[in-house]
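First the structure, in the form of structure tokens, and then the observations on it.
One protein chain is absent from this view; the other protein chains keep their places.
Which chain is which? They are A, B and C, in the order written, and residues in each are numbered from 1.
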Amino acid sequence: MSDRIPAAVLGATGMVGQYFVSLLANHPWFSLDAVVASDRSAGKRYADACRWLLSADMPEQARNLEVSPLRAELSARVVFSALPSDVAGAVEVDYAKRGHMVFSNASSHRMDPLVPLLVPEVNHAHAAVLHEQRRQKGWSGFIVTNPNCSSAVLVSALHPLQQAFGLERVMVTTLQAVSGAGYPGLSSLDILDNAVPYIGGEEAKMESEPLKMLGSFSDGALHPANFKVSAHCNRVATRDGHLECVSVTLGADASLDDVAQAFRAYTSLPQELNLPTAPPRPVILRTEPDRPQTRLDRDAGNGMATSVGRLRECSLLGIKFVALGSNTMRGAAGGSVLNAELLKVQGLLD
Amino acid sequence: MSDRIPAAVLGATGMVGQYFVSLLANHPWFSLDAVVASDRSAGKRYADACRWLLSADMPEQARNLEVSPLRAELSARVVFSALPSDVAGAVEVDYAKRGHMVFSNASSHRMDPLVPLLVPEVNHAHAAVLHEQRRQKGWSGFIVTNPNCSSAVLVSALHPLQQAFGLERVMVTTLQAVSGAGYPGLSSLDILDNAVPYIGGEEAKMESEPLKMLGSFSDGALHPANFKVSAHCNRVATRDGHLECVSVTLGADASLDDVAQAFRAYTSLPQELNLPTAPPRPVILRTEPDRPQTRLDRDAGNGMATSVGRLRECSLLGIKFVALGSNTMRGAAGGSVLNAELLKVQGLLD
Amino acid sequence: MSDRIPAAVLGATGMVGQYFVSLLANHPWFSLDAVVASDRSAGKRYADACRWLLSADMPEQARNLEVSPLRAELSARVVFSALPSDVAGAVEVDYAKRGHMVFSNASSHRMDPLVPLLVPEVNHAHAAVLHEQRRQKGWSGFIVTNPNCSSAVLVSALHPLQQAFGLERVMVTTLQAVSGAGYPGLSSLDILDNAVPYIGGEEAKMESEPLKMLGSFSDGALHPANFKVSAHCNRVATRDGHLECVSVTLGADASLDDVAQAFRAYTSLPQELNLPTAPPRPVILRTEPDRPQTRLDRDAGNGMATSVGRLRECSLLGIKFVALGSNTMRGAAGGSVLNAELLKVQGLLD
Partner (left out) sequence: MSDRIPAAVLGATGMVGQYFVSLLANHPWFSLDAVVASDRSAGKRYADACRWLLSADMPEQARNLEVSPLRAELSARVVFSALPSDVAGAVEVDYAKRGHMVFSNASSHRMDPLVPLLVPEVNHAHAAVLHEQRRQKGWSGFIVTNPNCSSAVLVSALHPLQQAFGLERVMVTTLQAVSGAGYPGLSSLDILDNAVPYIGGEEAKMESEPLKMLGSFSDGALHPANFKVSAHCNRVATRDGHLECVSVTLGADASLDDVAQAFRAYTSLPQELNLPTAPPRPVILRTEPDRPQTRLDRDAGNGMATSVGRLRECSLLGIKFVALGSNTMRGAAGGSVLNAELLKVQGLLD
């Protein structure tokens, strides 16, 4: 165990922070070295500072860690950030300047042209922009981001199609779980026996982040893809799992069988590298008429797989299907840890 | 009271049947005269045959009615049908032949070119096809249908836009309440902490019924509209109220303000006639960023109004918005009763 | 309308405050004259200061009221308080000193021996302590409280039994709705697919408040009843309605029929006086095997009736039954308004 890479978690008391803590406490390559949170929590034992939300008990090694304040000196070079976006921007830059490798779930730097917005299966090549990032920003560390939870699910389902056929138009309507809003997030009174067709800022993220991720890296720069995404985002009374109804115009003629085959054949670098958090199959095609379903499929591949199904023709755009993934795992902490695993293998954590 | 028109309810013990019973028990123009159900219930008191599902107690005048078997002789000429579609087809024809005016919530005859699929605000003129229906089918009575619950909401929201601008393309994704599946309908295990992206037959209905309703009547025949609808239908954990995310290509240039104005200015014949079940405003435009919401808006206009909101541009189709209405009222029993009110005023119940 | 008694609402932007606003906006005896809230809201239009939570739209007459700060001068002598208890104590005293008649839903003064803890059906005679309250405290106004929501339901169900047989022991386990915690109250993550067997302070309230209410008034003082109550309080995923499982040892022999008869025969002063908010029957005995149920019965008597049912023998304590009532109506705003109606008839608002 002694050769595991120590890692710190920023925003460790929040819900995504707790997922980071859980994942690191049981990780073969990283170890949980420090927990960082706001001044309100700093100085307390993690077990006292944190209202633990996960059903598995808090990991023993986390209980007695003393919570460090934001911007505290950290011996761990690898830092996972679950900070809220109003705080994340400056704090993460601060750590990157001081030599830390920051893996951030916050939105602050996602659309920065020098910051990779990374889903290893989709755009592992984008990590190469880190060289430019360090050079232009003069940082000894770096920042890598993972996408918004609903974008993570969407882009995972779109990538096999883009590879096989190209993409021209994407319409997506989401049914998103309450955990996507963090804790306490939505009041129970706002969601019991209700659906809310609005999530602040979410549609703009879904209409921009996938284009960056499905774009290319060349000449030292990231170039966004140039198709259009239109998104309707809704909150429903589920705990975890974002379900997305997608209609797509492909860039080439393809039968439903062709599309099914593209989903089935899909695999990518993290699977080849056998990264610890990578699911065996990144995209799982379900053929039952009523799958994927939120509860039944959100934990597929330990929450890291994206399930697709209900593949059929769309009279307006071409094809339509349903995609589903875990917003807390693939869409947040798990995605970020997978990013770190990829960069370790690429030698970028040395 | 003695001059109210007696009416019977077919399928009176099911959930939609119970809504019919409730509405008729308190109706100014109709009175509840008979309840009809399957052989299992026939001969019992309604209070004993029926597992009552509504929160208001069963109306006193219904409790002691004896349940008649399907195809029983009925003295009431007006008949409301909440029969399941596998039974409704033949039974409703039987009653129409025997001179009854059948107002049906079942899908069996909806797409019959001689049967009006009626939402009074939208296509009251289609009632004129009844003349042809009687002539060609040789019935002394007739059958009038109301649309599937999710189609009712959609068509109510689309009609103002069709009138003002024309319609070219409609994409809709629904978040539908469990009551739409009747009782017992969905198992609690299928929907608690879950969303199900599949409702058998629903997408086909949503892709066809609105075209019939938004079509025209001329030369004694109904002619469907010729734009395209593509639908994704989902079930979520709400009791009542279908929420629909809609993207539309209009037939003419229109700013968001123009569209808002079309919604605001919209009124129709049932409002002019002040029909008892007609809501004062058939379409209510909400301007809050997060409305309509299922729980807050499903009872607007006593469940007979359609609320729209979140009007904004769609990068793919033109405009997008959210529509919401009660599947049990506007989308089922209430819609059917409103149809009967319209026909009464038009002299077709004499 | 001009002769309605003007009334103010303290804590008007919270959930209970909104219920007060709704009730007063449509009340035959009172009118909504002022809305009072914390400094954060003061000075704004009520429509802007308030995130409206009820499904009926905000009453028109409330929308443009300017929110007054706490302790503002109020021309209305009658004041309804929905303040949180950490603020209510001092502010309500302040208003009582300045001559206001304060009807409070807060817990601060409930157990003060000089403050009536009033449920008009149960202990209308306790209002007489107001004479002592004013004398001893030197207030020109007064404070009247209504009980905690779960106590209100319990005491309503116990009173018919106390009257008929006396009470010796009461065991109660509650299943309480999330609205009892106010807004935002419980996080959706804390209650979706969950039950929480803990509500801070609730059990102590249920074990003390009913004794005060079911006690007597004599010699100018309130004397608590001297039986024992033991309470288990739980939160479940319902929006409104507290369901309570009650086992009781009566003070006299009584068959189940005797007990049923006591419930059926029960009526009280508010019914006799026909107070506007009083339900026709304060206690409704259900005889179906599975009633009362939260959703079906919480709105009985406009949310002001308590439904009881499942009356049967308890092998340990004697009899057991289920009681259910609306925490937002009978257990909060509605109960407080009924208190004011009672005092008006008693001439105490003159």
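Annotations for the structure displayed:
The rule is short, and it goes like this: a residue touches a chain if its C-beta (ideal position, glycine included) is under 8 Å from a C-beta of that chain, and two chains touch if they have at least 3 such contacts.
These figures come from a predicted structure and were not determined experimentally.
Considering C:Val229, C:Leu250, C:Leu275 or C:Leu343, the position touching the chain not shown turns out to be C:Val229 (whole complex). One of C:Ala56, C:Ala72, C:Ala195 or C:Ala221 touches the chain omitted from the figure, and that residue is C:Ala195. Among B:Ala82, B:Ala96, B:Val178 or B:Val259, only B:Val178 touches the chain that is left out of the view. Of the candidate positions C:Val93, C:Cys245 or C:Leu269, contact with the unshown chain belongs to C:Cys245.
Residues of chain A in touch with the missing chain: 55, 192-193, 295-299.
For chain B, the list of residues touching the undisplayed chain reads 15, 53, 178-179, 183-193, 237-239.
Remark: the residues of chain C touching the chain excluded from display are 169, 171, 173, 175, 193-198, 200, 207, 228-230, 232, 234, 236-239, 241, 243, 245, 247, 289-290, 292-296, 309-310, 314-317, 320, 322.
As a convention for this text, only the chains that are shown with their structure count from here on.
When the CA atoms of chain A are superposed on those of chain B, the rotation angle is 180 degrees to the nearest 5. One finds 47 Å separating the Cα centroids of chain A and chain C. With touch defined as above, residues shared between interfaces to two or more other chains in chain C number as follows: 192-193.
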